[in-house]
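One protein chain omitted, others in place.
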Amino acid sequence: MSELGNLIYTPQRASGEAITKVESHTPKIHAPDKVSKNTPFKVRVEVGPHPNTVEHSIRWIELYFKEEGRAFNPVFLGRYVFEPVYHEPVVEVTLKLAKSGRLIAESYCNLHGVWESSKDIVVE
Amino acid sequence: MSELGNLIYTPQRASGEAITKVESHTPKIHAPDKVSKNTPFKVRVEVGPHPNTVEHSIRWIELYFKEEGRAFNPVFLGRYVFEPVYHEPVVEVTLKLAKSGRLIAESYCNLHGVWESSKDIVVE
Amino acid sequence: MSELGNLIYTPQRASGEAITKVESHTPKIHAPDKVSKNTPFKVRVEVGPHPNTVEHSIRWIELYFKEEGRAFNPVFLGRYVFEPVYHEPVVEVTLKLAKSGRLIAESYCNLHGVWESSKDIVVE
Partner (left out) sequence: MSELGNLIYTPQRASGEAITKVESHTPKIHAPDKVSKNTPFKVRVEVGPHPNTVEHSIRWIELYFKEEGRAFNPVFLGRYVFEPVYHEPVVEVTLKLAKSGRLIAESYCNLHGVWESSKDIVVE
């Protein structure tokens, strides 16, 4: 397995002290279950409630896509960097898909590591 | 003046061929005129309609804040990177301000440079 | 396991068509085996030879650190974004460690996904 992959937290994989961090660190993905081909749709990703100070905050969120039938996955979709204090760890973006697949979100807390969630999206 | 500052396009400063690019490249900032102190509010920044291909797209948007009374400005607020084709050049974020100031948005097209707009926000 | 972790390629995990991409996509980490505590040292990460065009290039490299004894890993160390054609996929940076651990590098090709390598560094 990949080294980074071994370190990424998910609600399923968290154990010990990390269990207490699941609620405040796992990215919540709000996206439709089904979308139309090549038609823009909104995706909202939010983390928290979580502290938002220069010493401790969600520094960034990023999105990847595991596209069905693609020879090499994932596609990197976007990365959103947040300045502590001024910027809440929430972002709404507009995506466009040609094929079904799995949307993967990562969020990074400077004290508590990388947290992940994912959601399947069907293209009709 | 700064070198980068001299190159950044704004609707007011565009001349020659750049005039034809104002509409498709200038970031549009949707934000309230007045907000409450330290209270989250939404800001939406969008660019386009603009081509969205690997050869030509809006690659990123970033936000700065010129805060009243701050010794050194600006504050870097956030940066949003978009993968061509899959990601439209639109982002909605949630900010929180302690003082009034000017929100500054930059967008980058890989063929047509850096484009800017700004909006004053009063903290009450 | 994490979704992203399942998709990250390493020389050990590559199979099928990905085997032909190992040499051109795996980040090569040049770093000392042992360093002095809190003393700056150089790390060079390079990828390739790999095509470098707007349609196909190494778009970015990032570095993480799995620090011994840290409650939550990894630490995000840095991210380096490269414009195609103008920028080769090579970066040399200066790090400073207080504890031993494992340096993890990820590189992203827009056609061939995320590739990883890692290197243990002992702090004396």
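Labels A, B and C are assigned to the chains in the order they are written; within every chain, residues are numbered from 1.
FYI, a residue touches a chain if its C-beta (ideal position, glycine included) is under 8 Å from a C-beta of that chain, and two chains touch if they have at least 3 such contacts.
From a predicted model like this one, the values you see are computed outputs, not experimental measurements.
Screening C:Ala14, C:Ala31 or C:Val90 for touch with the missing chain picks out C:Val90. If you put the missing chain back, the residues of subunit C touching it would be 40, 52, 65, 75-83, 85-88, 90-97.
Take subunit A: the residues that touch the chain left off the picture are 54-55, 81, 83, 110. Hidden from this view is one chain, which touches subunit B at 1-10, 13, 17-18, 21, 59, 64, 66, 71-76, 102, 104, 106, 108-114, 116, 118.
One rule holds for everything that comes next: only the chains that are shown with their structure count from here on.
Chain contact topology: the protein chains form a complete graph, every chain touching every other one. Here the chain at the heart of the structure, going by C-alpha means, is A.
Note on chain placement: the centre of subunit A and the centre of subunit C lie 21 Å apart, centres being C-alpha means. Residue positions 75-76 of subunit A each touch two or more of the other chains.
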